[in-house]
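A single protein chain has been omitted; all remaining protein chains appear in their positions.
In this document, chain identifiers A and B correspond to the written order of the chains, with residue numbering beginning at 1 in each.
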Amino acid sequence: MLDLLAQTGLNAVYAASYISLVAVGLVLIFGVMGVINFAHGELFMAGAYVVVAVYADMHMPFFIAVVVGLLFVGCLGLLMERALFRPLRDNPLGGLVASIGFLMILQALATMGFGVRMEFIPPVTQHVVQLGENISIPLARVYVIVAAIVLLSALWYFLKRTRFGWALRASAQDPQAAELQGISIAQTAKIAMFIGAGLAGIAGALTAPLISVNPHMGHSVIVTAFIVIIVGGVGSLEGAIIASIAYAFVHTFVTTFYGGVIADITGLSLMLIVLIVKPTGLFGSADRA
Amino acid sequence: MISKLRAAGLTRRTFLKSTAITAVGASMPSITLAAGEPIKIGFLAPLTGAVAAWGKPGLDGCMIWAERVNAAGGIELEDGKHPVEFVSYDNEYDPAKARTGATKLIREDGVSFIMMLGGDTWPGVQPVADKTGMLFSTLLPSDLSPDSTTLLAPAEVHPIYLVTGVDYLADTFPDAKTVVICAQDDALGLPSVATYLAAFEARGIEVLEEPLLFDPATTDFAPIVTRMLSSNPDIICLDTCYSDYVHPICEQLFQQGYKGKMISATADFYDQMIAKTSKEFMEGFIFQFPDFDDPALSGDNINFEDANGFYEEYAKRHPGQWGAVSWEYASIMDLWKAAAEQAGSADPEAVMEAMKEGGTGKHAFGDAVWWGTELFGIDNALVGDWPVVVIEDGKAVIKGFKSIPDWYDQHGDLLIKHMQAYNQMYDQRG
Partner (left out) sequence: MRKALIWIAFGAALIALPHGLSFSQQEILVFLTINILVVSSYRLLTLTGEWSLAHVVIMGVGAYASAMMTKNLGVYVPVAMLMGGIIAALIAVVLSFPLFRMKGFYFLIGSFAAGEIIRLLWKHFRDPFGGAKGIKGIDPMPDFSIGIYDFDFFEPVSYFYFAGFIVIVCLWILWRIERSPVGLTFHAVHWQDKLAEASGVNLRAYRTLAFAVASGFAGIGGALLAHYIGTINPGSFDLDYMVFVLTWAIVGGTGTFYGPILGCVVLTILNEVVLRELGFEQLRPLIYGAILIASILFLPNGLESIVQKFTKRSAKS
């Protein structure tokens, strides 16, 4: 029984890692741009397909594929900023519709380029780290966990210790005041979109060898990410991370002990309860809703 | 005024070829073909969206089938030879769009026969089928019910063929005594769970816990696999999971150190599963869908026209895309072609009569009987032998063909018991 609990805990840590990468990106985009990026799950999918193209098809090293995934999807983010969100700056609902359109295009492109079937990605490593008789974690999953910790720490440093990060936080809190302070909103928007999209891309790239890659894989990811950022509080990066961990643990344990469908219902119900108790999420403030 | 409009509508209708509609509404479309005019076959399945993998590869297979038949001169009816042509409609796995598609294919395109994936989309089409008498086929026999007499399940007899795999497992490995089942909670997963429960019970294999049902949106299977392994089973049964689930589940089983037997309905792209795990791990994996380059499929008992050649052509055009649906729609067409040629007509009623004549039919895997009165309320499933396939040294090998009706004669009551427990009997679905 103890083994089972420990193994389930490890499973949850892995789940928390990739969920938090996706959720933090989504929060960053919402905070700075003020739009709900419905296409965020498809950015995750795009990152996975970069690994299909670069690592599985072109036989480049996995590490390179992940970096390409980060950069490529980051650039997709820049494209969205320039082509969609900037012209629709004063129209948040317009931004929502545009991101839905973008989502459909990305899905269709993936289908055209790679087919409707799931993609094959050779395992990066088959090594399994044994932590006990019945407790183990595959090395490939450890990579995801380590990458998430490194990336999120780097992001934290960037936001708290650099001028760019200061500007980013300022414009997320109050765009008008930030502009008065001489912060270029256009500049921060680009940075936020690149980082936010890039995080989704790298999460997709890192997990691609571990999950089924198909054109519709983004759907369940975005649903989870929405739940997480609502629980955490929409404007809060810390909240997103803590909520990711909490959600991953609840979902994983309920799945293991009661079943998958019950776990989904539990996750959603918990979210509603959090919202009833604190309508702006655990770490959210009222002004940015 | 309205009666005038209706009259106008009627002239429009008679104007449309191939839809002699009576004044009350739709009725049997009588299809009359000019000599040499192509016979049109409807393909009504998801071609875009999340379920497209169950439609698109089948359409690809049909294209190859049509080319091969047309190159050989087409289909020979009473009035001479006709080429065959597929008309597709993307139903996006939505019942409303399937209904619209069925209407278009029947009343506007004048098709003689419609192939569907079935499942969620069939109940939307059912009223159209009832009113027009059009002949339909489904890949999911759980769509069959006595209410619709013109729906056939001539290729897939999911899930009853699963019993053959369990029988093989029990015969070959008598020491394997316990099993855990996992399945996605949907229209494909549940009847399959009921069948496996019956098949394991029939052979005295103990099912250790309630089958684990997961949501189709699941992406991370580590928690489910951890749960399955916690009861330490001899056998893991993957039910009728889609390949998007079978692959990650097997990978997790491998990584979490599982050493026992595995049985599953499908193992599409098993070469990729081997690459993700190991040859040793996948050795002995039991499933039900052979590669069509298997020498056992060039035998005399096989009715699929040149199975090996079909596989080769498919693999050439769509490399790495071969799966169960690739051949199933095409095998239905083999059956349809034979029946149409026998009837000398493409008329749905005549073809159906010819197809079911004598209560037997030529299923892809050998001569079979029209069957299913107890289970589906109607004998519209073509059931006979089904192959048991095992991975040996990295390649899927047919280990033999086993008779489904024979199993049912012995253990039918068990199957009905479990089907009832999961609300899957024809009189319970609805």
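Basically, a residue touches a chain if its C-beta (ideal position, glycine included) is under 8 Å from a C-beta of that chain, and two chains touch if they have at least 3 such contacts.
In this text the structure is predicted, and so the values were computed from the model without any measurement.
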item: Chain not shown: contacting residue from B:Arg68, B:Lys104 or B:Lys356; value: B:Lys104
item: Residue among A:Leu4, A:Leu78, A:Leu96 or A:Ile185 that touches the chain left out of view; value: A:Leu96
item: Residue in contact with the excluded chain [from B:Asp120, B:Asp167 or B:Asp268]; value: B:Asp120
item: Residue touching the undisplayed chain, where the options are A:Phe30, A:Phe194 or A:Phe253; value: A:Phe30
item: Positions on chain B contacted by the hidden chain, ascending; value: 2-3, 5-6, 8-9, 12, 19, 24-26, 47-49, 56, 88-90, 93-96, 99-101, 103-104, 107-108, 120, 123-124, 126-127, 131, 147, 185-187, 190, 215-216, 422-423, 429-430
item: Chain A, residues in touch with the chain not shown (by the definition above); value: 30, 36, 38, 84, 87-88, 91, 93-94, 96-98, 100-105, 107-109, 111-112, 219, 223, 226-227, 229-230, 234, 261-262, 264-265, 268-269, 271-272, 275-276, 279-281, 284, 289
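We adopt the following convention: only the chains that are shown with their structure count from here on.
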item: Distance between the centres, which are taken as Cα means, of chain B and chain A, whole angstrom; value: 37
item: Footprint of chain A on chain B - complex, ascending; value: 48-50, 52-53, 56-57, 185, 212-215, 217-220, 222-224, 226-227, 229-230, 243-245, 247-248, 251, 254-257, 269, 272, 275-278, 318, 320-321, 323
item: Complex interface listing, chain A residues touching chain B; value: 4, 7-8, 11-12, 14-15, 108, 111, 115-118, 120, 122-123, 126, 128, 134, 136, 138, 141, 210-212, 214, 216-217, 219-221, 223, 252-253, 255-257, 259-261, 264
